[in-house]
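Here it is: the structure, laid out below.
Only one protein chain is missing from this complex, and each of the others stays in its spot.
Each chain gets a letter, A, B and C, in the order it is written, and its residues are counted from 1.
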């Protein structure tokens, strides 16, 4: 099979690097272009990029010349790890002229018609895509993946919401430093410390969870109405966000009921067959002190979320803890999975 | 003035060492005896003790011979950092025969007549002490200091409860490794990690907060009835517990009202004069990203708690973040302050 | 092909776990028995073992019952991660009655006739094995892998020694916490700290390097005579030992000569074909700030060492930095590779 040529926008940043790592040997996609800032454009990727992941810049892209982001990129698929303001400028332009934009940026997450997508939990939101043509006038299309923390929260809540109806959620996060990009947090700020503030994060959690758990009606998304109070904190962990949750349901489940529902969640069979999809999107841990970010972030190659400590709540119904790999499932991996779903559904055909 | 001779029970552990550090130059008290396990007894303190604090074993006690815990200790005041089962055995015995026991252990925290005490917030609970004589038959007495995390929570809530009536609290903690004692957590467990479980901690927070905020009636404590749901987590921080709180009030305050009440809290004037008491028990931080454990744990020599990020809550009324130094205010320092209050009130007189 | 049945001795410890991880899907070997201390024996491995690696106890061994170490183990190959005193007792007994012992313990490292082995650099030391029969009276045999740090030092020096003759070495190490086993270092000791002392480590580096670089003569090993001064330090890194080296040669090479020799080192072709062998045992890094333990420990699946910052020395001839994955190449992986060489050479045939 001929691979589909793709670009990675904002390829030198921390999330851009994850895109490159996940796409260099991808069975469907082939990187043909990497974009970067003015400062990087014209340089070889291996030179311009301070590789923050394990090992080194992959050989296949080491000498690829970084392009400025433009509407002249080869191929018709663009994975975006652009910084927010740049994304706001370029993502609509690219979608307008015909690219399929799979974005991890926040720019288009709330744009009507643009799915905020996690294939296992709301693949049906793809049916909004025609609105991008009819209402936004785009020749191409865009799908977005949610904020890294919200990803783990929404995946945890979805099967529970379907079974028992989620009404309200308290969540306190302990987020990894890689979530802040590179250079991101100064070591002098986070070493031996907790920073109980992440700009805009609590709002994103509160908003995006309701987008992700929204239901489609007449071709449009009706957002969910879960009340959420979030406390966002940064801790000295490299990768893997941890969330402590208290959840209130319409129909209160027992601990065993909740475990049963989470353990048996698989998502759409079609999604399970996709190359980046994990065998199980949600893994339930029964050890009393799991999940833990260092030990559970790599479950399912970083694409499974781990849920544990499911126990009664003295105020709401249940307490639990989730861990999501923030730069894999919660960022680049999520967008790659989105692209695989677009491919499976024929959105990327010529 | 002649100093009052005191013993430190369980002096070789992490909290025992803090007692030693805080008592070697104390204006009222003089260490005359240090107790330890069978394995340590008979050895010099400087030999038997693996000093985990900064610097070295203080010169004054370096060659003091460790005693077994017994009812033959010199003096009549005993600071206890005993492990729970040993405390359960020895603390009542010592109180029975006439010692004034100032304990940081959990053994007697729920014993009727024994105050769970934070001088700034519930000094009036001292009026329970006569019950120790009349109902327990003790010649001496005991006061206890609360669980380290609960200390910070109760101090944060007290002025708010007095002003606005606290009804319910969600709290998610990020606790320092020193809270687990020495050797405590294996570095292989906590490095680059979060452990979302601390055995018994959530229950202690839920119970002890209501003891601390209880009101005295007819010489007995009537516990408060605040509903609390706690999520306890361990993070890679040396000292300083961080708590993210959502609070529901009977009379909803504005953010400014809450700040005003917290900033103006001073506790009893008599307590403010005590040697270990901080100028302000509660410091309000207005920077958006404070308090932080590394930067705020040493406020007021580790005896002030810091509260910040006071903001509306989307589910309850207010969210906020508190930091308490877990081995100073939350352990040894709390018990020393308790002893200073006993001294001021004449309980330690011959 | 029928896999060879093997036992892992001391399977519940940190290195034992790495053995399990590397052997559960091994093409030649199949775990049929796991041994543990009296406390663990009789329990299921998944129950008795506190898994310190990523993920969980592999399914294949989760319910395997832990045996006491004995000479009645099934199969004839035993991988040993026994603690030193237990290894001293059992490894010779097992070799005596006919087992092939592939040990990571220090017990037999200096026993005459027992190769201290790194397949890429001194496979010819296998020719000592007949002495184990003739002089020790063993029906079986034993090979040992070196101390984790020494492994990286000897691999770095070997090609340079062959080409230029190594005379003297200063080495200062920065070693990972996993090298101390589990529970190993208390987090209160190593967090935000360096511990400039590892018991016995400097002596092992000085001795074992000369065993590894020894030459065979008349069927016996003649130890090398390199003068080594080692400074061993523990740092807050999970996995991966870093060594700063100053090396004096008989024939001083240029920096380029040294890089050339290191980059072209491959070891015996036969070894390169073995399943656990990396493509390149030594990787030369040219970036000014590499190798780094977190980014380079996993090179070649943890079996390649990385060498960089090769530059002139103002006192000796060259300075350089090496990184070795201490629990893979430097422990379990090294012993598995040794067993693969034994297999290839026919030592494990019935």
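Convention: contacts are C-beta pairs under 8 Å (C-beta built on N, C-alpha and C of every residue); 3 or more make two chains touch, one makes a residue touch a chain.
Computed from a predicted model, the values in this text were never measured in an experiment.
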Chains shown that the absent chain touches, full complex
A, B, C
Just to verify: which one of A:32, A:52 or A:255 makes contact with the chain not shown?
A:52
With the missing chain put back, one of A:14, A:169 or A:299 would touch it. Which one?
A:14
Looking at the full complex, which residue from C:242, C:276, C:304 or C:327 touches the chain that isn't shown here?
C:242
In the whole complex, not just what's shown, which of A:47, A:110, A:187 or A:273 touches the removed chain?
A:187
Considering the whole complex, which of C:172, C:223 or C:301 touches the chain not shown?
C:172
Residue positions on chain B contacting the omitted chain are 51, 53-55, 191-192, 294-296, 298-299
Contacts from chain C to the absent chain lie at residues 168, 170, 172, 174, 191-197, 206, 227-229, 231, 233, 235-238, 242, 244, 246, 288-295, 308-309, 313-316, 319, 321
List the chain A residues touching the unshown chain?
14, 52, 177-178, 182-192, 236, 238
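By definition in this document, only the chains that are shown with their structure count from here on.
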Taking all residue numbers used at the chain B/chain C interface, answer same if over half belong to both copies and different if under half do.
same
Chain centre separation in whole Å, for chain B relative to chain A (CA means):
42
Chain A to chain C, mean C-alpha position gap in Å, rounds to 40
Centre to centre, by mean C-alpha position, how many angstrom separate chain B and chain C?
48
Per-residue multi-chain contacts in chain B, two or more chains:
191-192, 236, 238
